[in-house]
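Take a look at the structure set out below.
Omission of a single protein chain aside, the complex is shown with its protein chains in their original locations.
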Amino acid sequence: MKRVYVNEEWCLGCHLCEYNCAFSNSGIKDMVKALKGKKITPRIHVEDDGKIHYAVSCRHCEDPLCIKGCISGALSKDENGVVAIDHDKCVGCLTCMLLCPYGSITTDENETVLKCELCMQNGGIPACVQGCPNRAIVFEEVEE
Amino acid sequence: MKYVIIGNGPAAVSCVDGIRSVDNEGSITILSKEAHPAYFRPLISYYLEGKSKEENIYCRRADFYQKNHVETVLGEAVAIDKENRIVALNSGENIAYDRLCICSGSSPFVPPMKGLETVEKKFTFLTIDDSFALEQAVDKNSRVLIIGAGLIGLKCAEGLRDRAGKVTVCDLAPRVLSSILDDECAMVVQKHLENCGIAFSLANTADHFNGNTAYMKDGSVIDFDVLVLALGVRPNIGLFKDAGGECDRAIIVGNDMKTSIDDIYAAGDCVEQYDISFGNKRIMALLPNANIGGYTAGVNMAGGKALFDNAVPMNSIGFWGLHIMTAGSYANDGSAQMTEIKDESGIKRFFIKDHKLNGFMIIGDVKSAGIFTNLLRNQTDLSDMDFEALIKSPNLLPFGENYRRKTLRGVV
Amino acid sequence: MMREGEFRNPSGCAIAAVISKEGRRFNAEKIIESMIPMHDRSNGLGGGFAGYGIYPKYKDFFAFHLFFDDRHIKRDVEEYLKERYEIVMSEEIPTRKIPEITDEPIIWRYFLAPLKSVLRSAQLDEKEFTARVVMHINTKMNGAYVFSSGKNMGAFKAVGFPEDVGRFYMLDEYEGYSWTSHGRYPTNTPGWWGGSHPFGLLDYSVVHNGEISSYDANRRFIEMFGYKCTLQTDTEVMAYIADFLLRRKGLTPKEMAEVIAAPFWSTIEKKSDEDKARLNYFRTIYSSLLMTGPFSIVVGYTGGLMALNDRLKLRSMVAAEKDDIVYIASEETAIRVMTPEVDRIWSPAGGEPVIVNVKDGVL
Partner (left out) sequence: MPINYILPEFEVERNDYRCIRCRVCERQCANGVHSYDPDGDIMLSDETKCVDCQRCVCLCPTHALKIKKNDAALRTNANWKQNTILEIYKQANTGGVLLSSMGNPEPFPVYWDKILINASQVTNPSIDPLREPMETRVFLGKKPHEITRDENGNINTELPPQVELQIPVMFSAMSYGSISYNAHKSLATAAEELGICYNTGEGGLHEDFYQYGKNTIVQVASGRFGVYKDYLEAGAAIEIKMGQGAKPGIGGHLPGTKVGADVSKTRMIPEGSDAISPAPHHDIYSIEDLRQLVFSLKEATDYKKPVIVKVAAVHNIAAIASGIARSGADIIAIDGFRGGTGAAPTRIRDNVGIPIELALAAVDKRLRDEGIRQNVSLVVGGSVRSASDVIKAIALGADACYIATSALLALGCHLCRTCQSGKCNWGIATQDPELVKRLNPETGKERLVNLLTAWKHEIKEMMGLMGINSIEALRGNRLMLRGVGLNEKELEILGISHAGE
């Protein structure tokens, strides 16, 4: 399956992926309107120490621990292999956060879990990938 | 091949998944005591709280049993004839198996208490039917007394707060969540719950009851309308024990989820298995373990090969915005070295043994805690890792470029 | 108005050729007739013929055909020639007065033998020497124009329709084993006798239909080697290229075709190693002689001719055979006029030369 992969070598630490993610998942058409004055809760985040930068988002693991741990059945793998979250089912227990080895799960003020769903609802090509200025984030098939 | 599963909870349906990942042919029969499809037990408090709708509590889609060719039989198993590989039901029916998995879960533990029989509205809190009953019993004016400040008691308190007039929790232990938190952390949680409107009476419990009045150990009196008994659970192991299987407090299984009896497996809350953090066999009655254990059992039953060899106890619970995550062993008995961070965002405590993370407890800033769980489950050697930096800011930096290339640039 | 040669003059045209493989000589009657059905391919501003084997009596001498504007320049040219050649014969080219052809210049021919002493001092062979003489007259001697300079061959051209030009020059009275002809459709010229086709140098003659888009690239290349393209016509450049490649570089007509209508790289890649190496070599060293744009040409030379289309075949050209005679023409109808019955008729592919040589030893 196509996943979001990160080429650390090319990550500039610009953090645009976070903003593009937040915008894309806001459901609002204008980025300014969507993000102006807001604390963003992107599903991808950049980790850096000044020299090294890279973005982290859900790996859509083959055998996702988050799903194993989900106490409400909110997390599931769809037929494409995408680990998706059903916000109606999520109760915000964060067991998935306790289990995700990559720190790829976050929450917002609604206390339900936010995670990368590969922009399946936003047109198919993840916004972080589309907006990455240096192809540090790519959306592709990788040999397993 | 005939597979029989006793019980119909998460471990049971995961067991079905495990079987079907290897064997699409064999027949599967599930014996269920409850007249519901498998549901997520922890959701019963969220149901009360209104966060979970009834239709959303089920573990699988409605067509799961049909799609997987699973026959469900409503009834209670009363005996296992291991020689003839037969399970006897209370209905008198006998069901033959080639492989059996016991996912019988646990039952509420209610010790004998004086005058309990005089209490009109008294409940335990383990099944969805308990939630339905409480839903009926509690109204805006109800005073609810919950006995037990463990996980079940507190979740019940959270579930009922907005439905009831007053919720009081008492426990013989001097702190809340005594099985997973130390005094200091428990106090943080207790304060938070008190701020959220829950009353506590700790190091104290009901000595006896008379109608709607509880007479407490310390001599005080608590009037209530509804009583919830959340004193703990006991694994349902009678059936297996009677068949001559090896049990401690629960059914003993190996990391392949096999019991001491040939062709009988077990998973979920009714088993005891090796806990890598404590270094011995323990009950880890937790949903992730039930899922993993059930699946592992299923694969092995169907002739595949699977191991569940990194079980640790872990908990993630939250009450009104305060999150608590714990994993592994954090008994501060001096065998492990503790590193902690305390600040306005909360408390983080890490226990390191032989350069490996053996347990942790995080209250408050739980972001990316899974990175620690991962270190714990994999018993990663921390000697070459900047662990100090990691606990300040849990991220993948200290793991090094190779690890990141593998995980962020590859399929995991 | 500018004179021919002062501007680039592209033109459309009709061509035809006929050759006997047996070297049998015949008069120009048929080829003149062949131009009639192609009348509309010309516009009356130029026509001409070249015949090979027409001067058997003088076959060892360079036959110069010249146009002179007046007697003075004729005298100057003769002076110039006398210093370099023995003039074996000097005469007016016989013409027939017809109303369709008017305003003719002085049309003269000379049969010339180069002076040995002059050749020795110039350290040149007689052909190169003669080529330079032609070049000199045509570029330096205003009012004189050499329009034919080979041995035992001759070009005849004028302003007019080709069939009229043929009658004008009384070509029915010449016999050759090979004839080429041309009807011209220049697009922006008043028509000048010298500008008509065939165009030749020494015994190479070219009749051409088309407009080569590579003209200036070809011209500027060939001019590096002593040729002066005074007329700015494709035909002139082609004649010089034919002289350069066939005479000076010793290529065969087939090889010349491989240079000027070189196959595409994609075609070359499919060839045998030997062909590939040669074609690659030609395209590398003679890349500036590649001719692009539409053309169909007939290059006449002693003992044969080559008909060739550009590599995309952007101009029509048909070939046919009947007994020992090979016919080439812009249109099949022209061939049918010459020979209603044919043994074979075909349309040569772009860049594929039709080379017809008179049998060895026949001439």
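The chains carry the letters A, B and C, assigned in the order they are written, with residues numbered from 1 in each.
We adopt the following convention: contacts are C-beta pairs under 8 Å (C-beta built on N, C-alpha and C of every residue); 3 or more make two chains touch, one makes a residue touch a chain.
Just so it is clear, the structure is predicted and the values come from calculations on it, not from any experiment.
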Neighbouring shown chains of the undisplayed chain, as defined at the top: A, C
Residue of C:Asp164, C:Glu211 or C:Glu236 in touch with the missing chain, whole complex considered: C:Glu211
Positions on chain C contacted by the hidden chain, ascending: 8, 10-12, 187, 210-211, 213-218, 220-221, 223-225, 249-251, 255, 262, 264-266, 274, 277-278, 280-281, 283-288, 290-294, 311-312, 314
Those residues of chain A which, in the complete complex, touch the missing chain: 9-10, 12-16, 18-20, 23, 31-32, 35-37, 51, 131, 133-136
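The working rule: only the chains that are shown with their structure count from here on.
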Dominant interface by contact count, named by its two chains: A-B
For the chain A and chain B complex, residues of the former touching the latter: 3, 5-8, 47-49, 52, 54, 56, 59, 61-62, 65, 68-73, 88-89, 91-103, 105-106, 111, 142-144
Interface residues, chain B side, partner chain A - complex: 40, 42-43, 46, 51-53, 56-60, 287-288, 291-292, 295, 314-318, 321, 323, 325, 327, 366-371, 373-374, 394-397, 401, 404-405, 407-412
